[in-house]
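Worksheet for the structure shown next.
Of the protein chains in this complex, one is absent; all others appear in place.
Should a chain be cited, it is by its letter among A, B and C, assigned in written order, with residues numbered from 1 in that chain.
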Amino acid sequence: MKQYWKSIEDLVPAEEIEQEKKSSMVLSEGKESSGNSRRDFLKYFGFGIASAAVLAGCERPVKKAIPLLIQPEEIKPGTANYYASAFYDGTEMVPILVKVRDGRPIKIEGNDLCELTGGSTSARIQASLLNLYDESRPAQPMHNDTAITWEQVDADMLKLMAEWDVSKEFVILTPTVLSPSTQKLIADFKAKYSFVVHETFDAISYSAIREAFEKSYGEALIPSYRFDKAKLVIGFNADFLGTWLQPVAFSRQYAMARKLTGGQREMMRHLQFETTMSLTGSNADERVPIAAADEAHYVSALYAALASKAGVSVPVVTIPDVVNKIAEELWSNKGASLVVSGTNDVDIQSLICGINELLQNTGTTVVVDTPVHLFKGDDKAYSALLSRMEKGKVGAAMFWNTNPLYHAPMGGQTEKALASVPVKIAVNSQQTETAQLCDYSLPTPHFLESWDDAVLIDGVYSLTQPAIRPIFKTRQAQENLMAWAGFDGKYYDYIKLYWKENVYNMSLSQGKQFETFWKTSLRDGLVVDENIQKSKVAFSGSDFGSIASAYSAPKSGNELELLMYQNVPIGDGTLANNPWLQELPDPVSRICWDNYVAVSPALAALRGWTQGDLLSINDVELPVVVQPGQARNSLAIALGYGRTNAGRVATDLGKDVYPFVAMNNGHRQYYLEEVKAVATGGTYELAATQSHHSMEGRALVRETTIAEYLKNPASGNEMHEKFNEINTSLYSEHEYNGHHWGMVIDLNSCIGCNACVVACSAENNVPVVGRNEVRRSHEMHWLRLDRYYAGDTDNPEVVRQPVMCQHCDSAPCENVCPVAATNHSSEGINQMAYNRCIGTRYCNNNCPYKVRRFNWYDYTGADTIPNNTVDPAGMTLDLKRMVLNPDVTVRAKGVIEKCSMCVQRIQDKKLTAKRDGRELEDGEIKTACQQTCPADAITFGDTNDPNSKVSKLMADARQYGLLEELHTLPSVVYLSKVRNKDKNKTLS
Amino acid sequence: MIKTLSRSQTSGKLFLKFFLLFFLLFQVLNVGAKDNRGKKGAPEPDLKVGERLYYGLISMGEEANACASCHTYYTADTINWNPSALEMAVVASEMDLATFKSHLLEPSGGVREKVHANYSLSDEQLFHLHGYLKELAVDGVPEKALSINTILIFLLLGVAMAIALVDLFFTKKIPYKVIHILIILFGLSYQGKVVAHQMIDLGRSHEYMPDQPIKFSHQVHAGDNKIDCMYCHSNAEHGKSAGIPSAGLCMNCHMVVRNGTNSGQFEIAKVVDAYENNKDIEWVRIHNLPDHVYFNHSQHVNAGQLDCAECHGKVEEMHILKQENDLSMGWCLDCHKTTNVNFLGNDYYKVYEQLHKDIEAGVRDSIKAADIGANDCMKCHH
Amino acid sequence: MEEKTYVSGYFPDDKDLIVAIKELQEKNVDIADVRTPFPVHGLDKVLKYRRSRLPRAGFVAGVIGCAIGFGFQAWVFTQAWPLNFGGKPFMSVPSFIPVTFELTVLFAAFALVFGFLISSKLGPGSDNIIYDEGVTDDRFQILLEVKNANGDALQESLQSVGALGVQLHEVKS
Partner (left out) sequence: MYVSPVREPLISGEKSYSKVTKDIYAPMEGKPGKLWYAGLTAALIALMFGGYSIFVTVWDGIGTWGLNRTIGWGWGITNFVWWVGIGHAGTFISAILLLFRQKWRTSINRSAEAMTIIAVMCAGLFPLIHMGRLPLGFFIFPYPNTRDVWVNFNSPLLWDVFAISTYLTVSVLFWYMGLIPDIGTIRDKLVPGIKKKIYSALSFGWTGSARHWARHESMSLILAGLAAPLVLSVHTIVSFDFATSVIPGWHTTIFPPYFVSGAVFSGFAMVLTLMIITRKAINLESYITKAHLESMNKIIIATGSIVGIAYITELFIAWYSGVVYEQYAFVNRAFGPYWWAYWIMMTCNVITPQLFWFKKIRRSFAATFVISIFVNIGMWFERFVIIVTSLHRDFLPSSWSMYTPTWVEVGIYVGTFGLFFTLFFLFIRFFPVIAIAEVKSVLKTSAEKFIKKGK
């Protein structure tokens, strides 16, 4: 019989409770099954009421309610607590808040105390929550496939250390360590064992930037980029809004610099040179497709063009017309421009340094004296490590959240090197390819179960604290080191001590004692020390001229080249075993669950390829996607797929192209200059969520240019006035006493990063349907980002539009539901009572926005009929169901669902105000999509309140309703897009 | 009022007991036949005899009550402060025969001493009884027999109607068609009533009154001792669920109070045991809403300033807690339509400008919950 | 129990029947019933049956159905639980027309059919006596009730107007 639950009370079956009665509050080591240990944390962490449904025939279920024996004061059943923490997966570091409800972390929000991110997150950060409940995480320490205890591990290691041959190295391979405590711990560990060597390895290499800065500034650093200070940004294959360096922070800066609300009249201009259409490129005001092989030439040309303006020695480089124009523009924005490149090539990065220096951007948009501590991995050091391994100089290697076998196979060299290391230890929270070759697997907890700290920029400290007790028998890697070195205490104590000794000072704590300071720091999640000493870095120069003259002419010919890029959902592939991310469509191609070969329309037409044709690219078979805007002879494939050991979801999804990544000039190079592409004759059906890419001349996304906008703010949106005039109704409109909720989406701010989509899925228990269902257009996302191309297919303009339920005041869907399951609330919300819905799908047919989603199958296990789930990603497993938001009904098979404007959040905040006996404040209620948006593109509020932010935005001249000519009176309103270009500045 | 109610319930209970006894007698005979074939050698307790003793079918002495009359199988309907059969069995199974005997025949203290005084049991009988209790402790209490009367009547009426129909059209044995029609009309209306009631009760648990692991009496706590509801269910003020107090909270009083008004030490000892030995107490939830309903106590108790009794009834008069209202959607809606909102006393409601004007103008004299959207679907279904 | 006696005779054609009836009426013979295989045009006028009241019953029922249909919808939308559907007013009369119409027709149809069955005492289990099974085939039968033991006279008069198979039937009712 069915057992579905909405609140935590119903979660745990009686048998388990029975077993649990016998176990103590502490996790017992002896238990084998992960299911049992899962229960423990529930009890420990304020598991308020557990109840069991025991159904006998059709009798009423007996529900058990088990209170805590001793109830901690801060934990109230059914009330969520927020804990400040920090997300860091080896790429970006973002301070977060973890929403914990009845002992379960159920949502991640950005920490709005952080200036850099302003409380926003990305799709991957939102989704990382689900990795916590990943059933394929390594669950306990293993030695050669046999389970062992942590005591045995420690005994083995102590023996190993005691009997160590000092001529050999014990290598600890980590991603860039942001944690000062961990750095100190490793140093201490090295001090204890002299043979220990710590190496840094990043999944994606940025080592060329560091080397370029070392050459030009004398220090290997990555500066703080300030997109918000720039008036003109030129990107060369840098997907800084999607994947490059710090996308959340950059997206925020980018959007702030381009906003036209709140009286801002100026807008940053962004031009992008790139090979394939990236998220960033699709947002650019103008975009130039270039072959990856020609990037160095274009950068050199730009350097040369600027050098001639700056009056320094001009290298001999043929300067394309477009570069001259850009140089002109850049020159006029001297000191307020920014040029970046995403290519891991020292020459290019050096020239970029030179260009920014010529433009006097250093100090304003390129801040070198507050470098970010990300991506410290050095590819040269990695190569050296591999050769040391091969030579047998490494006695043991510990792969601490690193997966070099997957991320840098180096043509088999890595595998060979690993084979010659006698003892290999995998220390991961996720399954990895490298771990398969390891003798020991010592799983670490998920970051939501861990203690840690981090310093992203000197003086900005963050803390990571556990929001849940470890679900599996895991132990933090730091505690491994402490145990093996014989240090006392837990890692928590170590961090605290470090903070006491190194972070804490009187001015920072405003005269408070350390314990108080520690508690406030934990509460806030981050501490900023303004008075920290900044490093002094000065430009020392480099011979840019001779670098540039090496690329005097374009290189690309008629051969096909291949670019490997990170896409927005999957990134480097570390978090690949995540159903939310796999189901998230790529913001550009809107394809999910696979990678593919992007080819240019011209090439596709020439070779007769169409979407889905299988190509063999140097023996890797992948389907074709015709990507408008792609450079003509370039192919592009996303990294992060083709995992062979990642867990249930990601294993064998797509194809792995990391093997194509080779060292060039001592840095990993993410493109191949020449590849063979042959159609195999086979086809493959991709899971695409959008199959039609043109707006068909309909005024869906309305846009204008900045010049036009400044003349007439309503330009491009003239029809709004006209529709308002002609739209009349037979009926008088309903009155909305009190609130009328509304939303404004600024299309000019939205960059299409899709973070909102995952946030919405997490908040609203949106089911994951899997590849096959997406192929059949059965995806369930409540919120989608429509993407349309306009103009020339070789270099189209791209527009995006987030579309969710528009909550129309005269909603076509409401009229047609025969059972009144959907109607209008007294607060203007188009409400949907799932339990009343009988699934005629009439509302969906009659919705002009097609935002209603039907539960085609039993995706959630909430159906009455047994054994009929369609659950390719294991989302109905008890463990993964813990991520469900107890305040939102889990929808059964056969009902329609859709965006509710996060009504549970509205209700919650209203109730808080009522209980406090005060008026609800504007901005107090935030929808999940709004809260996570790095671009602040979404504003939610009460349109009945003339002073609310949303009301003010609705008075903007750019305001219009989607399909407003239908007179559906949507409560969601869009602000038209403005492009920063005009005829005088057009590049081509 | 309450007395008459309980009396009628008692008589119903009496009937049920007779029925049960009869039924069990039959069962006992059967069970005995099966379980009698013990191994030779080591003496095996005769479970049949043990069970008969427990039910008092074999005399245990003059004026000696059957075990089952005090230590009942089920506690619901009327409160019985004595330990239940299962609890007795668990205690007994942990004793050896001698201790069992001394506990049974020579108890010390209180009511037990008086009641148990008249028992005279042979050692053999004790052995059987002990054996039965041990078995019971393992197997648990047999399931309650379901009432089949309604189903039977329903089916019989169906047959009668079918016969009437056949006779009406074909056999024509009964000369007066009125009889056919009456049978069919009565049958249809009765069946309709049964079906309607069953459908209404589907997923409902009006008057639900399950056994609890501890015979906790709200009458004793909230009634006699006038403990405020919010003392134990403090979460109702600020949370979604009212919460069940932790054993730790119980111990605030029961550190001292170890002797119950009605139950002696036995029931309170369970709380103490749970608290001291880290055991969970598995209360049975009484007020259950379907999963698709969101209900927030603090909305009603704190913001709405409702009295607990409006939904939960006179809990202070209930030894065994039962569900007072059917918690149906119609019940919720009706209350929302008639309950006044503290409109002028809470600043939150300032947002309803028009309604405030209406009140000032005298167009309205009060604002009901439904007037400000309490009956919107998504207030409870999200 | 009462006993009745009837005399029956049949004609092979409807025209013969009507002629015969008229002749019998001239002879002042009361015709108890006429049974025909199909509705003979003009027979009801010859037999001087008054117009059926069924249409009136149908009309009244239709009016009731209409009122119930409209009234119920209006009550649900304005009194029971006024819900805002797509911004329409609660009392959205055009929306009520289809259901009102259907209920009108349904009520009227039921009234007509049941009115017909009840007034004709037809229905499942109805045990009307069939005097001649040919009546539903090709015989046009006249039934005369025997009162005051005039059976023979009636038989004769029937035969005299050309009826075939004249018979006497004793019926218990």
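Throughout what follows, a contact is a pair of C-beta atoms (placed from the backbone, for glycine too) under 8 Å apart; a residue touches a chain by one contact, two chains touch by 3 or more.
Just so it is clear, the structure is predicted and the values come from calculations on it, not from any experiment.
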Partners of the unshown chain among those that are drawn: A, B, C
Contact partner of the left-out chain, one of A:226, A:778 or A:926: A:778
Selected from A:698, A:711 or A:918 as touching the chain missing from the view: A:698
Candidate in contact with the missing chain, chosen from A:261, A:308, A:664 or A:846: A:846
Absent-chain contact - pick from B:330, B:345 or B:362: B:330
Residues belonging to chain B that touch the chain removed from view: 169-170, 200, 204, 326, 328-331, 333-334
For chain C, the residues touching the chain missing from this view: 12-13, 33-41, 43-44, 47, 49, 51-52, 54-55, 58, 62, 72-73, 76-77, 80-81, 83, 85-86, 88, 92, 95-96, 98-99, 101-103, 105-106, 108-110, 112-113, 115-117, 119-130, 133-138, 141
For chain A, residues in touch with the removed chain: 690-698, 700, 773, 776-779, 784, 786-788, 801, 803, 812, 815-820, 823, 836-842, 844-846, 848-850, 852-858, 863-865, 868, 870, 892-896, 963, 966, 968
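We adopt the following convention: only the chains that are shown with their structure count from here on.
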Centroid distance [mean C-alpha coordinates] between chain B and chain A, Å: 51
Rounded Å distance, chain B centre to chain C centre (Cα mean): 61
Between chain C and chain A, distance of the C-alpha-averaged centres to the nearest whole Å: 80
Sequence positions of chain B contacting 2 or more other chains: none
Residues of chain C defined as touching chain B within the complex: 81, 124-125, 127
Contact footprint of chain A on chain C as seen in their complex: 83-89, 92
Residues of chain A defined as touching chain C within the complex: 729, 731-734, 808-815, 817, 820, 823-826, 969
